[in-house]
Each structure stands twice: as C-alpha cells, then as structure tokens.
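One structure, pasted below without further comment.
Heads up, one of the protein chains got dropped from this complex, but the rest are sitting where they should.
By written order: A and B. Residues from 1 in each chain.
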Amino acid sequence: MIMTFVGVPVSVIGSLMHWPSTIMFGIYCLTIIALASYMGRATESLAIIAGPRIGGLLNATFGNAVELIISIFALKAGLTGVVLASLTGSVLGNLLLVAGLSFFLGGIKFKRQTFNVYDARHNSGLLMFAVIVAFVIPEVFSMGMDEGKTISLSVGISVILIALYLAALFFKLVTHRGVYQSENSGGGGGHEEEPEWSKMKAIVILALATVAVAYVSESLVHTFETVAESFGWTELFIGVIIVAIVGNAAEHASALIFAWKNKMDIAVEIAIGSTLQIAMFVAPVLVLISLLFNEAMPLVFTLPELVAMASSVLLMVIISNDGESNWFEGLTLLAAYVIMGIGFFLL
Amino acid sequence: MIMTFVGVPVSVIGSLMHWPSTIMFGIYCLTIIALASYMGRATESLAIIAGPRIGGLLNATFGNAVELIISIFALKAGLTGVVLASLTGSVLGNLLLVAGLSFFLGGIKFKRQTFNVYDARHNSGLLMFAVIVAFVIPEVFSMGMDEGKTISLSVGISVILIALYLAALFFKLVTHRGVYQSENSGGGGGHEEEPEWSKMKAIVILALATVAVAYVSESLVHTFETVAESFGWTELFIGVIIVAIVGNAAEHASALIFAWKNKMDIAVEIAIGSTLQIAMFVAPVLVLISLLFNEAMPLVFTLPELVAMASSVLLMVIISNDGESNWFEGLTLLAAYVIMGIGFFLL
Partner (left out) sequence: MIMTFVGVPVSVIGSLMHWPSTIMFGIYCLTIIALASYMGRATESLAIIAGPRIGGLLNATFGNAVELIISIFALKAGLTGVVLASLTGSVLGNLLLVAGLSFFLGGIKFKRQTFNVYDARHNSGLLMFAVIVAFVIPEVFSMGMDEGKTISLSVGISVILIALYLAALFFKLVTHRGVYQSENSGGGGGHEEEPEWSKMKAIVILALATVAVAYVSESLVHTFETVAESFGWTELFIGVIIVAIVGNAAEHASALIFAWKNKMDIAVEIAIGSTLQIAMFVAPVLVLISLLFNEAMPLVFTLPELVAMASSVLLMVIISNDGESNWFEGLTLLAAYVIMGIGFFLL
C-alpha cells in the first residue's frame, strides 16, 4: 500500500528530474506491481458482485487496456517489431506464467482443483483458432507474397478475428449464458461472500489505478533501451519477457488470489481469457490501427515468436482440457516459460 | 427441381453450342448443386433404411466418386499440381465448410447438439494419422531426396494409407460394429421414420444423379482457365476453393439436412468421413494410378496446402473431441475456412 502512494509521485518526480534509467526502471516496475494489486482487489470486489464470467472479462479488459495504449504509441513510432514481440510476450506470459503460477500455487494448497470443463474446451477451440490457424496461416502464406498482399491478408484475418471475438462474447453472455454451468462453479459460493469494496468504490479505484498504470507504463517503455545496454539484454528479451511480466502484473496478482481461494474458474478465465483477448482483439485491432500510420504492421511474427506461441497453445490445450489442475501441471507450464525465456534471452 | 430437369439438357446444349465459358460456368455450378440435392434426398432415404454408419459411408462414397473420376482425367493431362490442390480443397471444404455449416445451422435451431463421442475420437485419430503423419512426413523427408526416392516414399505411404482405410472399415463394420454405440445415437429414431423413397428407387436416382454430376463436373473443369482470367482468380484458388465448394455440394446438402434434423451422428460422419475418404483413399489411389501415366504424382503438397490442412485438422480435433457442437463452434470452423480462402485467393 505504501508503495502505491509513494510510487506514483516518485515516478513523476524521478522522470521530471531525469534520474538514471536503471533506477527509474526498478521504481516503475514496483509501482506498476503495487497498482496492480489495487486493480486486483477492485476486480475481485466487482467479480463477487457480477459473477465469475463477467469478473474474468473485467480483469482481462483492464489488464489489456494498458497494453493496447502502450502499443499504439509504439506503432506510431514505427516499432512494429517491438509491438509483435510484446504481443508474443503477453500470450506466453498469460498462458504459461499466469496460468502456471495459478495452477502451481493453488495446487500446493489444494490437491486437485477443478474448473468448468466446458469453458476450458471452448477456450481450447479459440486458442487453436487464434494461434494455430490465424497466426500460422499468414506466416506461411506470406512467404510467397509481396508486401501489399501480406498486408491485405493481415487485414482480412484481423477483421475475422475481431468478428469471431465479438461472436464469442455474444455466445457466452447472450445465447449460451449459463448453458454450460458446472456444478462446482465458483458462482454460487461467490455470492455469499462479501465484496471488499462497494461497486462504485471498486469502479473508481479500478479507473484511477488503470490511468496511473498507463502513465507509469509509458515512462517505463522509454527506459528499455538504456536498461538493455546496461544489463546486456536484447530488446527482444525485454519485449517478450520483461514487458509481459510487468505489463500483466494485474492479471498475475488477481489470478493468483483466485487460485489461492480455490476459485479456479475465475483464475483460468483471467489467464486464458486474457490470452484470447490479446490474440483475438488487441493484436488485430493494432493491425487495423497501424494502417493509419506510416508503417503498416502485418500479422506476421518472427519464426521463434510463432513457434513459441504455437507450442504453448498445444501444451495448454492438452493440460487444461480435462478441467482439472494440480501443482505439477502448473510447474510444467512454468518450465515451458523458462525454456522460452532462455531462448529469447540468447536470441 | 426445375433446375435439375432444365440444367442437365441446358448443360449439354450449351457445351455443344460453345456458349461463353463464364455463362456455362454458372450453369454447370447450379446444375451440380441441383443434382446434389437429389443425391442428398436419395442418400437420406438409404440412410434411414441402412442406419447412420452405412448412411454416412454411402454419402462420402458418392460424393467422392465424382472427385476421383475428374482427378484421373486431370492426372492423365499431367496436371498433378491441380490434383493436389483440389485434394487440399476437398479436405478443407469437408472439414471446415461442410462441418462448419452443419454445426452452425444445426446450432441455430438446437442449443446443444451431440454426436457419438467414440466415433469422434476414432475419427480424430485417423485425421491425425492421415494429415499430421502421412502427409507431413513426405513433405519434410522429401526435402533431402531425389525424385525417384520421393515417389518410392509416396507409393509406400499410399499403400499404407489404403490398407489402414480398409482396416478402419473392417473395424467399424465387422469387429466393432455397434460396440461404441452412444445412447443418443440417431439410429433408434431413424428406424421409426419413413424413408422418402424405396430402397430401389433411391439407388436408381443416386446412380443417375452421380453419372449426371460426373458428366457436368468434367465440363465444368474445362471452363476454369477462362473463368480464372475473366475474374482475376488464380488456378490455385479455383482448385482449392471453387472446385471444393461445387464438388462437395452433395455432402454439403445432405450434411446440412441431417444437422437441421438434429441427426448430428450422420452429419459429422459425412463431413469427417468424407475428409478421411479423400485423405486415406482418394489421394493415395491417385498416387498409385499416376504411376501408369507419364508424370507420377508424389504425395507432396505445397507448404501452404499442407499447413492449411494440418491446422484445420488440429482445430477440428479439438472442437469435435467432446462429442458436442453449437453454433459458435460452427462459426469458428467457417472463420478458419474464410481465412484460408483469403490466403489462397491472394497467393
């Protein structure tokens, strides 16, 4: 709590006074993580009020709004490679790190944890669609295309991704709301629990924390170049690993809280829902927005980025498809994350 | 109905009188689709009489007999690339378009539709075998081989594919007939229903319509070059997308009818069974037949063709493996089809 009230003003002062980048890097990271815990508590209150699905959706949205804003600034600066790297990092971070830590920590407390198996399968289908179809196809097809056609293909796929994402919301919230309810759904127990904050208070805190996170995040981005030089990191490693860890701190915090309380429905919804929102909404929206700038961003990742995402999706689909988790499944996801981290560090 | 009795004679007259290709292209397509509805009704009658499995098999066979005949003519003309493209198109068309439309339309009428989960898993194993093993291996291994060895590998794999396909029929119809019956199997309800036509009448109509479709389809193929030029389509796009849509109209029509009647066992059997028949029987038979002609056809697709098929199979396996469908799963398959359509159009 102290960190929040100290972190934000110190971040402002430090950036105005041009303190050394490596020090500011640390201050920014800690401030964001502190703010993220507020966002987590606010979202938890709202989730108790609104039920697990809307709660998960809220979490994913507020986590990714920040990401979208930062990426637009980066696109404007022509940094399409950095944007694609940080999208990759968010997918890997949510799918392997957030879900892995949730499964692992929740699994240490509880022997077997269950989550809605219908939602898990629904999410598996979307993960396959978004990454194995919509990201792989332009990668392979663009090899034989000129730049103009690659952009056309990227735009077409982006429109389809956004349309299917909206259709998925329509499916979950309208036509099939409550159809695939599992018996052990956290919804029932959640309503009995008292929310920490009232609806109004939670919304105000969530909004303020989001704005603060956005401000600090943007300052953070400008320290990357210097930090990369100081620590001998590549910009790819910072984009894929560091940005993803700090940028998804909000999801991390709240997913872990839910996992620790054995509410795996929401924890999984945050981790996988956030991945899907990045892949099916944030990424294609950025492709479309990039058309307004000088350099259009194709939906074509580098081969290591694509392979890392594709193998993560296949691993997650197999691990989550039974609607159960334990500490070892969490550790497997974390091990995959570390392997990819080493890979991007050395690249 | 009018279209059938008008379409066939008009097709004959038009081709004898050398009407413009683009007009004949439209007439041929409409005629085939009209004939396909007859084939659908005849097959439905036979399916009611023979039960869902044999019914699905009949459908797949009559849909693909046409395809086999056309492809042999194309092989004779040395068009191995076009044959591989149209095989790809049939796999994508059946797996994504036919199944997608069935799930989507059926799902609009019924909230949740179920089909035999054992059949779904059996089919998943075969899809993985045919596409992920038998098609991927020659693609990768042939990179380091000369042409002779590539053909040897293709012939070896083709013989194994056909043998396993026959073993699968033996398994389903002899050793494990009725072993994996689900409770909600359409078989029970189907026997109570009255077939539209008698067994004899259905067989005669099926045979006549098949011959007519074969005749018109062949004429259709000869219009492709001109149509491609007129509309600015590539031959690859025509082979993969247009041929597949028109050439699989029979499966489309009957699968949709069954889905609409909530007989998902048969609808799925048509879509996936037809895919498997293309991949495990039609494709390898064409490889073997091609040995008789000047130019042998290796079982080596282009990389976009292979990746499109492989990602479709992975998507379908994850979506169908629970033995349930809804409109959104259908829409996901259709969205994947559109993405691939855009890709092949631009290639």
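Odds and ends about this structure:
Definition applied: a contact is a pair of C-beta atoms (placed from the backbone, for glycine too) under 8 Å apart; a residue touches a chain by one contact, two chains touch by 3 or more.
Bear in mind the structure is a predicted one, so any value in this text is a computation, not a measurement.
Checked against the hidden chain, the listed residues B:10, B:77 or B:132 yield one contact partner: B:132.
Considering the complete assembly, chain A touches the hidden chain via residues 111-112, 303-304, 307-308, 311-312, 314-315, 318-319, 322, 326-329, 331-332, 335-336, 338-340, 342-343, 346-347.
If you put the missing chain back, the residues of chain B touching it would be 121-122, 124-126, 128-129, 132-134, 136-138, 140-141, 143-145, 149, 152-153, 156-157, 160, 163-164, 167-168, 171, 175-176, 179, 314, 317, 321.
Here is the rule we use: only the chains that are shown with their structure count from here on.
Centres computed as Cα averages put chain A at a distance of 39 Å from chain B.
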